[in-house]
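One structure is given here, and the rest of the page talks about it.
One chain of protein is taken out of this complex; the other chains stay put.
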Amino acid sequence: MKDNKGMTLIVKTVIKFLAPIVILFGVYIILHGHLTPGGGFPGGVVVASAFILLTLAYGTEVAEKKMKRSLAALLESTGALFFLILAVLGIFLGGWFFSNFLPKGEPLKLLSAGFIPLANIAIGLKVGGGIFAVFLALVIFRVAGEGGEEQK
Amino acid sequence: MLELYSLIILMILGSLVAIHTKYLLSAVISLTLVGLILCVTFLYLQAPDTAITQTIVEVIALVILIRAVPIEKDTMGRKGAKETFSAVVTTIFLVLFAFFAYRALLDLPQFGFPLMRVSEGYIREGLVKTGSANIVTAVLLDFRAYDTLGEATVLFTAILGAIIVLRKAGRK
Partner (left out) sequence: MIFFLSFILFLIGLYCVLIKKNLLKIVMGIVIMEYSVSLFLILLGYKKGGFPPIVTPGVEGTNFVDPLPQALVITAIVISIASLALIISLCMRIYQKYKTFDITKIRKLKG
């Protein structure tokens, strides 16, 4: 085997098929947050958990190639900025902070509820990026005397 | 009602096991068990959004806690006069606390009949005013979006703090 980091072949193969489905499920939860149970918070954590699965199965290097820690932190900041911009746009377009300035649309359809789906996407980016960044920071950190690094 | 009581008593037993076992790994696992029973309880109490969030956060909390736990026994439960004294004092404090809290909890509305002065408006006008079928999302992102903004700030600060504490530059 070329890369014998991470877990066994069985786990790796299962994760290879499972991770895209988990990401898809997370995106579904985020986009349908205004119609079904879910929303930005759980959806973002589901997407982050897919990358956490990859990290656990393949080791840190492969997961870093897919999603760097700086990229995850950047996504988190983007989500926060996006949310704030939506809130401030409400002042100019709707009259007050966090006013729902987009048209409501037809209820119970995917494209409805004004800016709530956009805010859900912002929250999902923020939560997912943040949790994955902090998980990578926790995994990369090594206490002296543990793992490969010997205590001096 | 009986299911609810048995679920909560199961949670109490699981947390007792979690704080009394000597092995830290089994303590973490029973803690996760308590969290998973908690999300079954949320489903029973008609809160599916909260149940989804609790399930996934629970699994990630398990991973994070296992990352920190060394595989060794918790050998810090030494017996001595000082430990016995502190245990007795703590128990007396907790019993007093429980007594006064019981008196306070009697004033709450009866279980199953909540006061919904604010929420009635949200339920009545939620679909019309925001267009969102999920009233919880409507409350979260429209009626009470300030709360969500504050939550985002707290989350950002906590993650920033964790990354700064774990940074490599301070490893001397």
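The first chain written gets the first letter, and so on, giving A and B; residue counts start at 1 in each chain.
Following the convention adopted for this analysis, a residue touches a chain if its C-beta (ideal position, glycine included) is under 8 Å from a C-beta of that chain, and two chains touch if they have at least 3 such contacts.
Nothing here was measured: the structure is a model prediction, and the numbers come from that model.
Colleague: Determine and list the subunit B residues touching the chain excluded from the picture.
Modeller: That gives, for subunit B, the contact residues 4-5, 8-9, 11-12, 15-16, 18-19, 24, 27-28, 31, 34-35, 38, 41-42, 45-50, 53-54, 57, 60-61, 64-65, 67-70, 74, 76-77, 86-87, 90-91, 93-94, 97-98, 101-102, 105, 108, 111-114, 116, 118-119, 122-124, 126-127, 133-136, 138-140, 144, 147-148, 151, 154-155, 158-159, 161-162, 165-166.
Colleague: Where does subunit A touch the missing chain, residue by residue?
Modeller: 36-37, 39, 41-42, 45, 107-108, 127, 130-131, 134-135, 137-138, 141, 143-145
Following the convention adopted for this analysis, only the chains that are shown with their structure count from here on.
Colleague: How many angstrom between the C-alpha centroids of subunit B and subunit A?
Modeller: Roughly 22 Å, centre to centre.
Colleague: Which bits of subunit B are touching subunit A when the two form their complex?
Modeller: For this pair, the touching residues of subunit B are 48-49, 51-53, 56-57, 59-60, 63-64, 67, 127, 130-134, 136-138, 140-142, 145-146, 148-149, 152, 155-156, 159, 162-163, 166.
Colleague: Please give the residue numbers of subunit A that touch subunit B in the complex, ascending.
Modeller: 29, 33-42, 45-46, 48-49, 52, 56, 73, 76, 80, 83-84, 87, 97-98, 100, 104-105, 107-108, 112-114, 116, 119-120, 123, 126-127, 130-131, 133-135, 137-141
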